[in-house]
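Apart from one protein chain that is not included, each protein chain of the complex appears where it belongs.
A, B and C label the chains in the order they appear, each numbered from 1.
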Amino acid sequence: MKKLTYFPGCSAHGTSEEFDSTLKLVLKTLEVELEDIPDWNCCGATSAHVMTENLAYALPMRNLVLAEKLSNTTMGIACASCYQRMKVTKVHMDENPELAKRINTTVVEEGTYKGSVDVKSMLQYAYEDIGLETIKSKVTKPLTGLKVACYYGCLLTRPKDITQFDSPEYPVSMDQICEALGATATEFDYKTECCGASFSISNTEVVENLSGQILAMAKESGAHAIVVACPLCQSNLDMRQPDIEKKQGITYDIPVFYFTQLMALAFGYPIDQLKFPKHIVPVEGALANIGKVVPVPEKVKKPIKAVEAESEVK
Amino acid sequence: MARVGVFICFCGANIADYVDVPQVVEEVKRIKEVKYAVEYKYMCSDPGQGMIRDAIVQHKLTSIVVAACSPRMHEKTFRKALSDAGMNPYLLEVANIREHSSWVHQKDKKAATAKAMDLCRMAVAKSIANEQLHEISVPVTKRALVIGGGIAGIQAALDIADARIQVVLVEKSPSIGGKMAQLDETFPTLDCSQCILTPKMVDVASHPYIELIPYAEVLELEGFVGNYKVKIKKKASYVNSKTCTGCGTCWQKCPVKVPNEYNLGLDKRKAIYTPFPQAVPNKPVIDAEHCTMLTKGKCGICAKVCDKGSIDYTMQDEIIEREIGAVVVATGYDMWDPKPYEEYGVGRFKDIITSLEFERMVSANGPTNGVPVRPSDGKVPKNVVFIKCVGSRDEAKGIEYCSKICCMYTTKHTILLHHKVHDSHAYVFYMDIRAAGKGYEEFVKKAQVDTAATYLRGRVSKIYKKGDKLMVRGEDAQIGQVVEVEADLVVLATAVSAPKDNPDLARLLGISYDKYGYLSEAHPKLRPVETAKAGIFLAGCTQAPKDIPETVSQASACAAKVCGLFAGDTMKKDPMVSTISNEYCSGCQNCVKVCPYGAIITDEVPVGHGSRELRTVAKINEGVCQGCGSCVAICRSMAINLAGFTDPQIINEIVSI
Amino acid sequence: MITLGSQGKNTFLEAVNTKSGANVLDCYQCGKCVSTCPVSQYMDFPPRVMMQMIKLGLKNECYMANAHWYCLTCSACSGRCPREIDIPAVMEAVRHLAIEENHVNDSTKVKEMRKFHEIFLSMIKKYGRNYELRMMAEFNIRTRNLFKDMHLAPKALLKGKIPLGVKPLKSAKAIKRMYEIAEKLEKKK
Partner (left out) sequence: MEAEVKDQLVSIEKPGLIAPPNWEPVIMGILCNWCSYAGSDLTGTSRIQYPPNIRIIRVPCSSRVDPWFLIKSLQTTADGVLVSGCHPGDCHYISGNYYARRRFLVTKKLLNFVGFHENRIQFSWVSAAEGPKFARVVNKVTEDIKKLGPLHLYKKENFEK
């Protein structure tokens, strides 16, 4: 039984409750025990670093210090935004002990920052610490037939020197996890384009435009659904989808799943535990593809050869 | 007893205004070894030199001190005056009382005079310990080695050979020609690369003074300038080149297909092959890695069809040794692999190709018979996007420097595209257009105006697929907007990078290379073709990225250097080299370690007179020694001395004031 | 027209470099950031132009720009920058300097974005965690746009997307103290 310190993030009790609860189901199957950080606080999200420098470090620092008091060496974070704030803080503190000392004064009552806990996103944890083989071995109901576009957003793999995970341009970890579950990952070029993130409330126009492009590219790639690992991406792509459709005059009807929802589904959990009713875009249409026999795609034309090309030309 | 003559110069007013020269003369005369001291207005002038010549004879002087300007200025002049008077020129010492005294202490004549006196004393003291030295002559092997058979190597070899000097040309692939043989037409004149190159290749093969060793590499180089010995490994070709006529039956019948390097894998060649039809030498080789006869012992078709019986599956690598006097390194360049550009989808999208691949496509003897096509579906592209600076000027993903040739070859590609596909349109994303060269800017204008290529100023940030098109996104800074081009084909102008084997080659040759892997020249401005090691020269892109005209110029410059080196039967060399005394040498070999030139080797000498027992001592090769003196300072037993800067000379200087 | 050469040493550039840890002088205006940036079309001055303006020392123009308010810190630009400039950090430095010197763009959009962040931070100060419903409500009230996103509200509430309450942190005091010390640190610099 593996143990892992868990930081759910504020949205786990709100907008992304389905992420939190399915994550817990999945980790039960994968035999990972979660240990919550007692009395954790908000990471400060975008707002803190937009407005001030010190608070943007102080808020995550408190959680890091609290996490260091637990016995585990790794902290898993569900929300991508929390993950990035935490990781940025950790990397900057470890690089600059002087800064760490200064920021530490804000949470001096909680303890001294040591830098002893590693910070990972849940996607990274599943990919690196659990591994594709283990995930594959737990699959009881493969998702064969479901075509998904894996959307990573900006925060999980960027900046590269902070996250040190997967590619910042064309990551593949989530794709590989989905394929391990039996689904097909489409070739999706907007994997790491931004969805508008923190403008969700304050500047909806931007979000609708950016998320709209992502939905369009996902549709273009032939996906039935989008898979994400970030609550903000999920809410932007799912909750804003009807508005985007209205604005663009196109019907997308692409549900946006957390990767843990699909894992739980493939691991055989009953559908009523997966909180699908929480989705704004209905999921039934996409899930109906599971089990359908996919026609073998027409072989892509062979790469050019001298002779073939010649005949084309003449 | 030494008899020193001191000649003190006024240098017009340059010295006389700030140094009391007559007083210096008086002071110098008080030194007991000084038998003659005199002042004159311009010592370097003919009458001045005449005074020195006369005094040498008249006063039977044994060494001369000239107190004047810096020895870096007129040492040679005065040495010549000495030898004209029949005196060994190395008995001269110069006291630098101009740069080191009169010019830098203009406000204090007393102090300047005192200093000038001291400088004279030091020079006199040193000159007393001076010894007669003689220029060293080193024999020369008049044969040059050229490494690399691209246009640089070909040009250097031909120029040297035309001066009737033997050349050994080593090329690692089965044919000479290099990258230039892969090009279609060349900028800015659009003459056909093959047409201007192949005659030169044939000349190389038929030149009586050139020994061409293809499919070979240099293993070892030892010796020193004029007297190198090189070991070359000739890879087994499994084809007897003497009997083979190059008829081509073997490669027509060979059943094994391998990606064709000459066409960058855009088509296939056979396991027995010549790289391209105009190859020189036009004899096939067997690719041992892929030939099933050599890997699995099955097939043997080529041997069966060869009526000359030239195929020999048992052939072994051969070691060839040659004595040579100079080396020209012309190993060219590699094309940089754009794999790190993940945002462009390099590796995922088939319709992204490199410039050299495009070059092969538009080449008349290329895999597509001279028409560019999309690798994904073989269709002829209409919209082609050219992206410059892929890898160049990119510290994050590529190389810091500008590759120099991409601006021009991309310009050429837009024109070639227009020639081959009339209804096509070229879009060029660029950062700057660097067109400094004869006819270059005019050429760019031709592309922009005559063929209406659209130039967009900005670096492309992303390429993604939409249907069967590639969407290329970048900013056009000129309108300050982000633009997306719907492209059928994307051509990346990838950077020029140093050959990856260069560091190994540099170590083997004992020359240095820079942080990118380019071989270093001796001086960036004034000695751009020499290396720091005497007798080794650089031609072409192995030193830095450059275009064909520049490469050819540098190659010819190398040839001139080699010819200069070989002008006499022996080479003259400064006698300021280290000498070693066997008597004192303890054989610790510390000097061997510090010598930057490998000029010191070990030798065995009898322990005593007539003794049979041997002991190790160091031995200096005066042909190689450059006279830095590192070994002198490191020698614990003071067995080594540096002629012209011996311990007694310098100590004399120190204690003389 | 801008007159250059009279302002002497470019202290603005130095301030931005120190604060961001980046070197704006590295920028050679290739524009890769502009076409990478998902929101450059909304910015008055895209990143490349901002960099040049910093180089020229156009402090007021930079402060008054909305670009650094639109920056999402998605780090796409810095990941692709051939000179490896941390552009989001530069944007953040300009924004922080503008806030410090109280010289900020006063367009409605920027005001709204700024308001949002302020409300968000005050929520955390109060509860230690984000209270989504209250925050959205307060944002709408304070930006005088009561019905924004109201069509989403019933659905979201009904589906349990947005909870009606939040459990404040046990040690809410700790957070308040943290805010105070952080504020002091900010002033000390």
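Descriptive notes on the structure:
Here is the rule we go by: a contact is a pair of C-beta atoms (placed from the backbone, for glycine too) under 8 Å apart; a residue touches a chain by one contact, two chains touch by 3 or more.
In this text the structure is predicted, and so the values were computed from the model without any measurement.
Looking at the complete complex, one finds that the omitted chain is in touch with B.
Remark: the omitted chain is touched by one listed residue; of B:111, B:202 or B:567 this is B:111.
The chain omitted from view is touched by exactly one of B:101, B:227, B:310 or B:376, namely B:101. Among B:84, B:501, B:547 or B:647, only B:647 touches the chain left out of the display. From the options B:288, B:320, B:532 or B:560, the residue with contact to the chain not on display is B:532. Chain B residues in contact with the hidden partner, per the touch definition given at the top, are 70-73, 96, 98-101, 103-108, 111-112, 114-115, 118-119, 122, 512, 532, 576, 594, 596-597, 626-630, 632-634, 642, 645, 647, 650-651, 653-655, 657.
The rule is simple: only the chains that are shown with their structure count from here on.
Counted by C-beta pairs in contact, the busier of A-C and A-B is A-C. Between the CA-based centres of chain A and chain B the separation comes to 53 Å, rounded to the whole angstrom. The mean-CA centres of chain A and chain C are about 23 angstrom from one another, to the nearest whole unit.
Counting partners per residue, chain B has 343, 462 as the residues that reach two or more other chains.
In chain A, the positions touching at least two other chains are 168-169.
Listed in rising order, the residues of chain B touching chain A in the complex are 266-268, 342-343, 345, 348, 350, 367-369, 371, 373-380, 462, 464-467.
Of all residues in chain B, only 343, 389, 393-398, 431, 457-462, 473-477, 480, 482-483 touch chain C in the complex they form.
The residues of chain C lying in touch with chain B in their complex are 28-36, 40-41, 46, 48-49, 80-84.
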